[in-house]
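My questions will all concern the structure given below.
Omission of a single protein chain aside, the complex is shown with its protein chains in their original locations.
In order of appearance the chains are A and B, and numbering begins at 1 in each one.
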Amino acid sequence: MTHFVWLAILLPLLGAVANGIIAVRRPDSRRLVSFIGVGVLLGAFAVSLGVLREVAAGHGEATKLLLWQWIPVSDRLTIDLALQVDQLSAVMLMVITGVGSLIHLFSVGYMQEDPGYARYFAYLNLFVAFMLVLVLGASLPVSFIGWEGVGLCSYLLIGFWFEVDANSDAGKKAFLANRIGDFGVLIAMFMLWWHVGTLDYAALAEKAPAVLPYGGTIATTIALFLFLGCTGKSAQIPLFTWLPDAMAGPTPVSALIHAATMVTAGVFLVVRTGVIFALAPVAMEVVAITGALTAFFAATIALRQNDIKKVLAYSTVSQLGYMFLAVGTGAFAAGIFHLVTHAFFKALLFLGAGSVIHSMHHAQHHAGSHADPQDMRNMGGLRKAMPWTFILMAIATLAIAGLPPLSGFFSKDEILAAAFARGETNGLYRVAWGLGLAAALMTAYYMSRLMAMTFLGTFRGGSDVEPHLHEAPAVMTAPLAVLGILSVIGGALNLPSFVGGSHGLEHWLEPVTEPATRLMDALVMPHGSVEYALIAGAIAIAITGLVVGVRSTLRSTIPTPAEAPAETGIRRLLYGKYFIDELYQKLFVGPLVWFSRRVLWQGFDQFLVDRMAVGGTARVAQGLGWLGSRLQNGQVAFYVTLFAVGVVLILRTLVG
Amino acid sequence: MTALTVVFGIFAIWAVVSALLCITRTNAMASALWLVSTMFALAGIYVLLQAEFIAAIQVLVYAGAVMVLFLFVIMLLNVEETPREWKRWPVWLLASGLAAVLTAELVTLRGYSPGRLAREISTMPDSMAIPAYVFPGAMGTGPDPRGVVGKIAEPLFQAYLIPFEITSVLLLAAVIGAVVLAKKRL
Partner (left out) sequence: MLLGPSLALSAVLFALGVVGVLIRRNVVVVFMCVELMLNAVNLTLVALAQLHGTSGQIMVFFVMTVAAAEAVVGLAIILAIFRHVQTVDLKQFNLLKG
């Protein structure tokens, strides 16, 4: 099956083409679109299962699949279009096609009445194809195709309802932020080519330690440029502002692209190029601290958001911060572990939110209300109308808060333990650990606040809306249920030893991470009483956050959006997301727009190019033409005179 | 200074004076007649240059036929004297200057200078000076056995036969063209 792994890419690609044609020709054939859209994903999932089985049966070595020579320039520069199947790409394959299939299935219900149904599935299939290229690529350039492709699909899907300006603006913002990051990846690729001479992952892992000095400037620069790309794609400080805006897209898109898969590409890339990062301890510190800071700040913003998707978006940013904290400490497996469990419970949370929004939207539509269906201040008490969604989202909430034995507990605990362990030798990691712990408390708080505002208490959206609330159809709740089960048992992938586990995922990924971990100081995980103390602390924090979140939310009266008083002080700061967007606007966007408009457009283009170069050329030609036309005065004598002068001049040269 | 040189000089002065008068007469008819005079002088020079046949057709075709055509057209048009036949003096100056330079250049083109010209004229050998048929026996080489016309006819009807025949097509085209252009309505 490994040799047919390209099928996993080809199937969604064909689905995208087919759905794209349908979207143009017969946009109303929804059944066919659903069949193709979901079918190709299930096919890709089947291929992934086969691949996983073969990788598990193998002996840890990676399989490289050469499809064709892509850029055969010379002996020194040959880039193959090759795929690499190993433990890491197998895990990513499973997450992408598995969660992807569930979200496609959910979309069938969620997008049923949308006029752009076929277009939606075309984009979504295309996204899966590119995402698989990204994780299966055997070299940086091949992964970069996928990297750019998912950026494109993200842009297309964020701006899916492009009739509203804000949505297409959000798409552009995401695209631009990603471009900044892509620039970093490109620079890193050029530098790697220059200094190491290869872009192939396997060859990099082999050659880089020999060529690049440990802790040297070159390795650090390359790693930092790569990480710049990761901050763009994975919405880390300073490029995180696009992700919350990306919620303008359909909710299943937020679940698939902006929670479960694409945004984790940065984490994936760090693990893939782990050797480069392992050679640059400074870069590792930057990664860890950036991750921890992002986790902390995004969590604080999430505390005061009222839009259900915005809360989840900032939560995603925060959880991605955890993953970077993990890979920054060198615990690559822990990062991937959290990536997987996060894909489960965050996809579940987004899809649950989607089902809530779906229900709210329909109820408001029936009642003729024009309130915001995403604002939690209009919700409340939904558990009566949507019991299944409530139960499943509650499971996800407990999982993300880190309550044992749910999946989030194990993955988050692993990360914090690793940061704590590194903190023994490096104080910076102790700070990161502290930030992570604080973020864990806030995570529990804002998630329980979200649950309480949405599902508990009484409905605040108006009595005329309430009777129309209903549970989502089965095609939507079934994927939720599957994700719920996965959120519960996901921790089993990598059970720690204190519950009798064997760190399954860590050993599974060892062939991939080993070249990198070999270069670093070994990570001595806490044992015995320290370990138990840490665990107890984490559980206590989670429970505290959950309880405080629920109780404080239920006790306070929640004003409707219309009559809400203006926030003040620190709350205003949090509600306004630290005004980072406004800061960027003033600091970068404004000057750039000014520069583009005044200097580049009006100064350079309009004045220099248009008026001077283009207009000037025309005027010079006109002037020369005028002079020439003076010569053509119609007088034969004048022509003869010129002729005679010419003869005289020619004879002059002949005479010598 | 030989007899030949004297004869050549007479014809040359005749040609130049006639040409000058030709271009300076206000009356077009006078100009045309002075041009005919120039052509007669040239015919004389052709004889001196042992091109008797050419001299003959110069008189017959050029001075005769072509110039008659010119006279015919001048009379046909019957224009009154153009009030400003002459151009202003800068044009004269320019034309004279150009002509002077042109003459100088054309003479020097064959490697001649005024000095060399004078030398050539003064040192011309007597033996070659007198054309054979004017003073028979005086020439170094006797008259061509093919005769005056045969000397031209032989190459014309052998080596240059095809161009000669093509000339007839050219003349036919000229005739048709002239009819088309000159006729008011076909």
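We adopt the following convention: a residue touches a chain if its C-beta (ideal position, glycine included) is under 8 Å from a C-beta of that chain, and two chains touch if they have at least 3 such contacts.
Everything numeric here is computed off the predicted structure, so don't read it as measured data.
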item: Residues of subunit B (touch criterion as defined above) contacting the omitted chain; value: 4-5, 8, 12, 15-16, 19-20, 22-23, 28, 31-32, 35, 38-39, 42, 45-46, 48-51, 53-54, 57-58, 61-62, 65-66, 69-70, 73-74, 76-77, 79, 82, 84-87, 91-92, 94-96, 98-100, 102-103, 106-107, 110, 112, 116-117, 120-121, 124, 128, 151-152, 155-156, 160, 163, 167, 170-171, 173-175, 177-182, 184
item: Hidden partner interface residues of subunit A, rising order; value: 628-637, 640-641, 644
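Simple rule for what comes next: only the chains that are shown with their structure count from here on.
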item: Centre-of-Cα separation between subunit B and subunit A, whole angstrom; value: 97
item: Sites on subunit B touched by subunit A in the complex; value: 87, 91, 94-95, 98, 101-102, 105-106, 108-109
item: Sites on subunit A touched by subunit B in the complex; value: 637, 641, 644-645, 647-648, 651-652, 654-655
